[in-house]
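Removed: one protein chain of the complex. Kept in place: all other protein chains.
In order of appearance the chains are A and B, and numbering begins at 1 in each one.
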Amino acid sequence: MSSGGHDSHIPLKTYFNILVALLILTVVTVAAARVDFGAFNTIIALGIASAKAFLVLGWFMHLKFDDKIYWVMFGTSIFGLVLLYFFSVLDIYTRIMQISPL
Amino acid sequence: MASAPGVNYLNEKSGLWSWLTTLDHKRIGILYMISVMIFFAIGGAFAMLIRYELFAPGSQLVDGATYNRYMTFHGAIMVFMVIIPGIPAFLGNFIMPIMLGAKDVAFPRVNLMSWYCLMIGATVAFISLFYNGVDTGWTFYTPYSITTKNGTTWMVVGAFIIGFSSILTGLNFIATVHKLRAPGMSFWRMPLFVWSLYSTAILQVLATPVLAITLVLLLMERLMLVGIFDPALGGDPVLFQHFFWFYSHPAVYIMILPAMGVVSELIATYSQKTIFGYKAIALSSVGIAAVSFFVWGHHMFVSGQSEVAGVVFSFITMLVGVPTAIKVFNWTATLYKGSVKFDAPLLYALGFLFLFTIGGVTGIILAVVGVDVHFHDTYFVVAHFHYVMVGGTLMAIMGGIFYWFPKMFGRLVHDGMARLSFVLIFAGFNVTFFPQFILGANGMPRRYFDYIPAYESLNKISSIGAWTIGIGFLVGLFVIIHGLLRGEKAGPNPWNSRTLEWQTPSPPPHENFITQPVVTAGPYEYR
Partner (left out) sequence: MSTVSTNHGEHHHAHHFDSAEAEYEASKFGTWTFLVTEILMFGGLFVGYIIFHQKFPEMFHAGSKFLDWKLGAFNTVVLLISSLTMALSIYYAQHNDKAKTLFNLYVTLICGGIFMVVKYFEYTHKIHMGLLPGALFNPQGAEAEAAFAAYSNLGMYFSFYFTMTGLHGSHVLVGMGLIAWCIVRTHRGEFSSKYWTPLECVGLFWHLVDLIWIYLFPLLYLIG
């Protein structure tokens, strides 16, 4: 391995800043949950979670400083899940949402 | 680490232990070959019993409940233990790193681990035989698979573990293709077999985890009644089918894509001609892999799935025909005006072309919702997927074995005997499965041990054909054993092929090449 490698140029301070940002977002998500945004509750919670995920992926997992192919791989997995969700819901929405037995 | 002349991967170490702990991809490939052949024999025996039972109406051999177990074991063994690992883990493991000019796969220990996963998973699955078997069919549809009280739990756990074997093989292949290509081996110089394995590996990595979680949920359902698939508790049994086919439809392409890769190699070599439309064939593999994630609902047209979803899936399914047809046309164009040599492997490749095309075209028929409502769960479907799986994948495996046999063992097989095995399998295959199209169109449902007398004559023909296939495979086995013991010594390149695996001694030395190859041209530069 060439000396230094790919990620040691992230300064120590950045790691701590990322943690602080993550903790702040955790507080925000808890606070947001105490307010009722109706249908947007889930979207807001998932949005904040995704912001946190971006910080973890980008800095703790070094994606921001790494080969772009890792974003592609990560994106592919998310895309697979979107497909699974989309087509399952396509069926379920048009089939039973209206006539649930419960 | 240059090997001494005459020392190869087969004779550098000896003893069973050296095989069971080997990290050499070639030896692991041979381990897969042996285990897959054993599983194939077991699954094939079940097929023979099924055809015996169906020789005449009424009970010939077993009652309906036992027949359900036969058909489940035939399906589960052939799908999970034979066809899925068949080409990638056996031929791919052996050939792909050599084709890339690599010394091994990226993670040799993971490679060995995946073989152990297969063996452990298979053992666990076979334990179900002692718990009254499995009678759900290989698809484990809920709600029946939740309530049936027998060895289903063991089979599900076994399939779960085998899934990891598949994931690990796929992971290894992706990393190998990305990180271990020889100098000069650009993506556009990779042999088409490697392209197809790469596409397969992507499917294995993306789809199999969803099967894993589906099987976990099914187990939870059986053991703890979690109710996610149980309508009585607010769950949705159709959701199981969505999750299951999200894996299992791509799995169909996990089974057929590597076969297409083998056929590309065979046709190019035996035509002694640059393959027609290299990039089109390579990219159509990736295209098939991509489209396969959008079409799973065509297995569920009569499951109670909504009509909207059915129509959408029906439309997308027909798109699969496009990349598939691109391949078939390009293979045909490669053969045109080639210096075609009708050795046994090429006969198998031509058999693939013929049978796979029938299987593919009937697939388009089944993709039409209105038609499928009539054909669903009839022998028409059985014939369709056997034309693809047996007529496609097994033909390619046999062709691939005879093609790479000199590379694997340094000996040639008896070509005449190999051709005889082809004639028997090919003829037997059509005799078995063509009548099933007619039976299915006439409404004979699948998965029953009995039928009305009107179906008798076609079923008799079908059974006779099945036994012919059985004899054909026995001949094939004889050819392999004969080749191992008595085969003529083969040189490094008996077929005058241009791909890298033929530019090294047969059998290859420990690290595949005596000197590191440097690639300067594409794989099919014949003339």
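Everything that follows uses one rule, which is that a residue touches a chain if its C-beta (ideal position, glycine included) is under 8 Å from a C-beta of that chain, and two chains touch if they have at least 3 such contacts.
Just so it is clear, the model here is predicted, and its values are computed rather than measured.
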Which one, B:T214, B:S306 or B:N459, makes contact with the chain that was left out? B:T214
Which residue among B:I228, B:A268, B:A418 or B:A490 touches the omitted chain? B:I228
Pick out which of B:L206, B:A251 or B:A490 touches the chain that's been left out of the picture. B:L206
Full-complex touch with the removed chain, picking from B:W19, B:F55, B:F107 or B:Y141, is B:F107
Touch list for subunit A against the chain that is not drawn: 1-5, 7-8, 10, 12, 15-16, 18-19, 22-23, 26, 29-30, 33, 41-42, 45-46, 48-49, 52-53, 56-57, 59-61, 69-70, 73-74, 76-78, 80-81, 84-85, 88-89, 92, 96-97, 100, 102
Footprint left on subunit B by the chain that the document does not show: 1, 23, 102-104, 106-110, 167, 171-172, 174-175, 178-180, 205-210, 212-214, 216-217, 220-221, 224-228, 230, 233-236, 239, 243, 511
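Note that in this section only the chains that are shown with their structure count from here on.
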Cα-centroid distance, subunit A relative to subunit B, in whole angstrom: 36
Give every residue of subunit B touching subunit A within the complex, in rising order. 178, 206-207, 210, 231, 234, 236, 238-239, 242-243, 246, 293-294, 296-297, 304-309, 312-313
Subunit A residues touching subunit B in their complex are 69, 76-77, 80, 83-84, 87-88, 90-96, 101-102
